[in-house]
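Heads up: the structure comes next, in structure tokens.
For this view, one protein chain was removed and the others were kept in their places.
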Amino acid sequence: MFAPIGEAAHLVARLDIGRAARKGIPEVVLADAKSDEQVIAIVRALLASSGCALVSRLRPATLDHLTHEFVETGAAVADVRRQAHAMALHAPGYVRPQTGGHIGVLTAGVSDIPVAEEARLVAEEMGCHVASLYDVGVAGLHRLLGPLQTLLTDGVAALVVCAGMDGALPSVVAGLSPVPVIGVPTSIGYGAGGKGHAALLAMLQTCSPGLTVVNIDNGVGAGATAALIANQIAAARSG
Amino acid sequence: MFAPIGEAAHLVARLDIGRAARKGIPEVVLADAKSDEQVIAIVRALLASSGCALVSRLRPATLDHLTHEFVETGAAVADVRRQAHAMALHAPGYVRPQTGGHIGVLTAGVSDIPVAEEARLVAEEMGCHVASLYDVGVAGLHRLLGPLQTLLTDGVAALVVCAGMDGALPSVVAGLSPVPVIGVPTSIGYGAGGKGHAALLAMLQTCSPGLTVVNIDNGVGAGATAALIANQIAAARSG
Amino acid sequence: MFAPIGEAAHLVARLDIGRAARKGIPEVVLADAKSDEQVIAIVRALLASSGCALVSRLRPATLDHLTHEFVETGAAVADVRRQAHAMALHAPGYVRPQTGGHIGVLTAGVSDIPVAEEARLVAEEMGCHVASLYDVGVAGLHRLLGPLQTLLTDGVAALVVCAGMDGALPSVVAGLSPVPVIGVPTSIGYGAGGKGHAALLAMLQTCSPGLTVVNIDNGVGAGATAALIANQIAAARSG
Amino acid sequence: MFAPIGEAAHLVARLDIGRAARKGIPEVVLADAKSDEQVIAIVRALLASSGCALVSRLRPATLDHLTHEFVETGAAVADVRRQAHAMALHAPGYVRPQTGGHIGVLTAGVSDIPVAEEARLVAEEMGCHVASLYDVGVAGLHRLLGPLQTLLTDGVAALVVCAGMDGALPSVVAGLSPVPVIGVPTSIGYGAGGKGHAALLAMLQTCSPGLTVVNIDNGVGAGATAALIANQIAAARSG
Amino acid sequence: MFAPIGEAAHLVARLDIGRAARKGIPEVVLADAKSDEQVIAIVRALLASSGCALVSRLRPATLDHLTHEFVETGAAVADVRRQAHAMALHAPGYVRPQTGGHIGVLTAGVSDIPVAEEARLVAEEMGCHVASLYDVGVAGLHRLLGPLQTLLTDGVAALVVCAGMDGALPSVVAGLSPVPVIGVPTSIGYGAGGKGHAALLAMLQTCSPGLTVVNIDNGVGAGATAALIANQIAAARSG
Amino acid sequence: MFAPIGEAAHLVARLDIGRAARKGIPEVVLADAKSDEQVIAIVRALLASSGCALVSRLRPATLDHLTHEFVETGAAVADVRRQAHAMALHAPGYVRPQTGGHIGVLTAGVSDIPVAEEARLVAEEMGCHVASLYDVGVAGLHRLLGPLQTLLTDGVAALVVCAGMDGALPSVVAGLSPVPVIGVPTSIGYGAGGKGHAALLAMLQTCSPGLTVVNIDNGVGAGATAALIANQIAAARSG
Amino acid sequence: MFAPIGEAAHLVARLDIGRAARKGIPEVVLADAKSDEQVIAIVRALLASSGCALVSRLRPATLDHLTHEFVETGAAVADVRRQAHAMALHAPGYVRPQTGGHIGVLTAGVSDIPVAEEARLVAEEMGCHVASLYDVGVAGLHRLLGPLQTLLTDGVAALVVCAGMDGALPSVVAGLSPVPVIGVPTSIGYGAGGKGHAALLAMLQTCSPGLTVVNIDNGVGAGATAALIANQIAAARSG
Partner (left out) sequence: MFAPIGEAAHLVARLDIGRAARKGIPEVVLADAKSDEQVIAIVRALLASSGCALVSRLRPATLDHLTHEFVETGAAVADVRRQAHAMALHAPGYVRPQTGGHIGVLTAGVSDIPVAEEARLVAEEMGCHVASLYDVGVAGLHRLLGPLQTLLTDGVAALVVCAGMDGALPSVVAGLSPVPVIGVPTSIGYGAGGKGHAALLAMLQTCSPGLTVVNIDNGVGAGATAALIANQIAAARSG
């Protein structure tokens, strides 16, 4: 029940673990609980160490601040996604990878798009091709079936499905698709079960195996996991 | 904010309200929080006053007790629904009404059937014809679409849809049907949102107008409301 | 537990479902989680396709925006309900239906009126006549009994009852009325059970059969369901 | 924010507080979280010190155990209330007080009676006359109004009102009565808001001033407070 | 389970209830969920009917609005309690009653004072003398014991005790006092159990009989109940 | 917001979706909310249609019942996992697939093993090789690091990590591993956050991208998703 | 945000951490979520490695099983605490340490004693002298003040205070004592905030600095921390 430091280090020291296998998931800076100064300092460090920094949950002023600090000075090129309140910064010379991974991102409604776009940015930074299919909630099955079939035929390796309110879309999609589905509840909806809580619980209670879940509005986590799966498959295919 | 009895009675006394319009909803005795003696006393009173008594949430021993007390003595004829843990008792000579009302009762899974059967019993006691369609959850849309269309073509006036776990079926049905849908969350499912709570919240968060909700496992309330709607329509049609 | 798209489509394709029966519920645009640009785009599409658009949960600026975009340009005529933070937009030449349906809308207090007015607008758009009876909470039974009797005598087919705080009014009304009652908890009340949560739970726990519930502040859902019932009855009567 | 013992005792020591005014509330032993041995030891001590002991939430075996230990040995006379799962034990020669206090105890349904009887026993032990009025829930206003008026005319000083499910009765009674009302939610009801939680929240959200609340199933606390009020008034009246 | 209006009215009409006994609790207008126009209209009606109106949870602008509308025009005299965000308005010639009732109001901390002052205003409007004892939380027992003894010796009939955070004071006071105690949780405290929720639950879980509870921040309800008790006792004493 | 059946079917009918791509996830029968008769009927149907049936959450008596019905009659061969309360039944001649997929299953403690074993059974039924690593919670990092490294070197495509109480292990594992991690909260732990709720929330709040979550004790969902990923990769590698 | 194993091990390997300082907290086996076989296996391993094993939350049958396996065979000597549902097992020759640490354990009521005894056993195993003071809840301050002063004068280094229901005692004790207090909510109490939840929240909301908290019924954690503090002080004093 208790391992004092010395003992743990002793054991670890004997390991022959070899070379680190990198996940290829970039650091993502959650800006909303940090001061602009903290965000800028972390971004600077990331650009220096990896050539690339993702920032999510940006206040508009922080976005301006970052633009002023890095883009206007030429220290970085920015890929800004205003709808997602997110941006990617790339140091000069940094080239975004192309892994051959392919995923799809769906939303039930137009209000879910910011979260979907956050997922898309992360997956693109990880080198994936991302197809999006928005506003196809279960209340309109006719808008879902055909385009979903097209996505699957195109060979997406995983699907990110964003839905608020009753959160039914991910279960329906997982029931129809032969690939892993990552459900993202969004903070849409009011009253009992509002702000994404009913959606989260409904996804956790799904009858469709193959559906796993991330926290409400966590587009970053969903996009990163989907890309991780897609990149593994792309590597296996080419490997 | 406060109306002492005298004043309220004074006002009420001046009302000329006329003849009571009866809803035609029978008293339903919830047996599980009552002693057998209490249940028997209430059933006896109901049989005497209205010729009919419904009892739900029966313990097996209470069912035996009631059978012994009323059926074996010839004091009543019983319509027992074991799956629903419910029964209807009719005094000799009591004739169940036939209103011409028509409703449908659906379930997402087989575990939801007891609640559906409770709804069916109440609606039948209220004189409705009840069509049932069980185990047609959203994970298998192909089992739902055809039979639902048949129900609608047959002219059901309202649908009771029972679902536990993610509770998605009522929303899907309401999105596909031109009649009022009453969602009944069932206490199926475990973990976060289990025991019907996710299902309830998902139904409250529905995007499908035309869906209203009763409490978890409240088959009685759903069946009574659906029958009330169907009976009104039948009366209007014949009226 | 899992139906891949192809199989579902295969089954669906064999169905002979015939002509779509329309519910007659207009699309309602929830404006609060959308940008003005999104709201305007959706309204434009709805006006083009159906001649009518309902918008609820309007920010004041969005209301101005819509007025500027559609009313001042003559693209639509607006029926604005400021108390309800809602509006209906009708394309030139659009005529609101008159179904002969008749419902009543009640509130426990004056603070519940915005939700009631939202329900009223939807039901009116669906062609119903709507009678309202506001500020008749259970603390003053003398204000309720007479006017409720008048409503029932006038032949309302369903009642929408809005109440916050202890949410007792819908149960009392359902106990007194031979028609279906739709309870709408409102986000009135503070402390434990505040913001409509006690009201919702109390309505779910009702002893009055015939009462079903929608989510907190969901005037749209309640109005649409009540109108659906009333329109069915009107059709049966005339039919 | 912090007062070490010495300092507090120092201040307390200087107080000249005089004779303790006794509330006259007997000790009540909650038996359910104690072993039989603990219950017996506490009862023995109470009988020795005050001549009287109340025990609530009795397991049947504990009741037998107490009867064997105290009643069969002549160590005490017992007033057993089986419905309430409670009993009072009086040492030989102990005479229950008669204060002239007068209260009423109401229930919404028959399932609430055990809690009401617990309240009645405590109030009787405190010397009050207790009138009871059971099964008068809001779904049947006609069963409530007349008998409540009789209670008030008889001069009850306070009312204990027990209700589960939607918990509406205490608010209605408080709206109709010129005396303090103590609401007791009972653990009746299932699903969302079940086990008394909706009832508690609804009582806390009441619009009727004059209503205060105790915890779910706390008949002891409600009975004791009502008797305290009634005894104060009886004392004031007599002088 | 169901009483249609006609039947209830029929029964009520036969009652001979006599003259309404008035509780003497004034109407209190919760201003925060109403528009200024609604508040002014209600106040005007109350002044006309009873000569007196209490308004709580006032926005500063609403207070100004009311002052402008009623005080500056001479339509009423105002007793403003800024700390309590409340005011009483009296029509010219209205004389506040003096019942001889006597209560005490305590707070655990200085942050609880606004709620206590709301309780005090209501009780004073109901004719009571109100003694206050603020900032005497359990962390400083030495500040509580002496002054509480003085209150009790002075003959208070009931105590209102306001406490946030851990809500321990009402239990301690009820354990020390021979009069009914009404606990008011206040929305003070952050984190788990914050905003008064821990305080409410702790008061509901009290071991001290004689303590009843109102909702978080409900100074109005607590003050009204305490005054009701005190006025009954004063009436009995003088009667 | 509403698509009547006819219209949806119309659209669907025009789709040319082609051959269903199968996920290869077997139907899993949750036995605990079904009667033995229902379970047996479903198993019989599954054996007939697919040659294989998985049953989870078995009561001991249901397990005996199934054994008697299918194994003793030679209708199926059973792979019983008592720790997991689960079994797989295979019709004679059914050969479990071998996909070449490879996953790892970890637990924080020994109490989490039943859930892990449920995941393992599902993944093995789907053709995966499953390596297990149990009782390696964060309180003993020295027990985790080496064996985890071995798993990763062996080429697992995904990890299922089961943990109750504080649920920290999945985050730590996801932080150390370049493959997708599926966290399964287990219903271990008591008090606040007990029964897996703290574990679930902690996993949802993870800082480690690459971690997704299923509901408490949902070994089936986690195992199926992990196997889905592993099988995709195996197919890509061989393909 | 992500450290693959190899990199972490690399860094750890360079550390020169020296000799492990042992906390001296014995492993405690939570028996309730484990099979008897698992408990016996773990106890055997602990006895072999450290000469001592603590087992808590014992089912009676598991206790018998352990006694049969270890005590009757002479493999260990047992210190059984039936009230605490716990036991310590010592291999022959094992001598419990005597650290000179000194703590106090208090309870509010007799129902809290099992948790307190669990804390006492752990602290005694860690070598502390433990003074206990039971049934001194805030409803009887006179039973608390003197004995608490005696404990403090005797030099306890820390206090464990166990309380259910309103959980007020730890705050009062922390307000009166110059040593750290560890509050243990116990699962005593019913209704809202029952099973220790109100007690936990009240302790978290305490105004008394110097009070920290463990989870409901976690006597082990409280006893271990108090002993850790006391042992440090004893070591410093002697050192």
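In this document, chain identifiers A, B, C, D, E, F and G correspond to the written order of the chains, with residue numbering beginning at 1 in each.
Keep in mind that, in the parts below, a residue touches a chain if its C-beta (ideal position, glycine included) is under 8 Å from a C-beta of that chain, and two chains touch if they have at least 3 such contacts.
Quantities reported herein were computed from a predicted structural model and do not represent experimental measurements.
Checked against the hidden chain, the listed residues E:A33, E:I103, E:L152 or E:A168 yield one contact partner: E:L152.
The chain omitted from view is touched by exactly one of G:M87, G:L169 or G:V220, namely G:V220. For chain G, the residues touching the absent chain in the complete assembly are 1-3, 7-8, 11-12, 15, 17-18, 21-25, 28, 122, 139-142, 145-146, 149, 152-153, 157, 177-180, 182, 200, 204-206, 209-215, 218, 220-222, 224-225, 228-229, 232-234, 236-237, 239.
Not every partner is drawn; the one left out touches chain E at residues 110-111, 145, 148-149, 152, 164, 175-178, 188, 190-194, 207-210. Panel shows chain F; residues 108-109, 137-141, 164-168, 171-172, 175, 189, 191-194, 197-208 of it touch the chain omitted from the view.
As a convention for this text, only the chains that are shown with their structure count from here on.
In terms of their C-alpha centroids, the spacing between chain A and chain G amounts to 43 Å. The residues of chain G that reach two or more other chains are 1-2, 4-6, 8-9, 175, 191-194, 197, 200, 207-208, listed in rising order.
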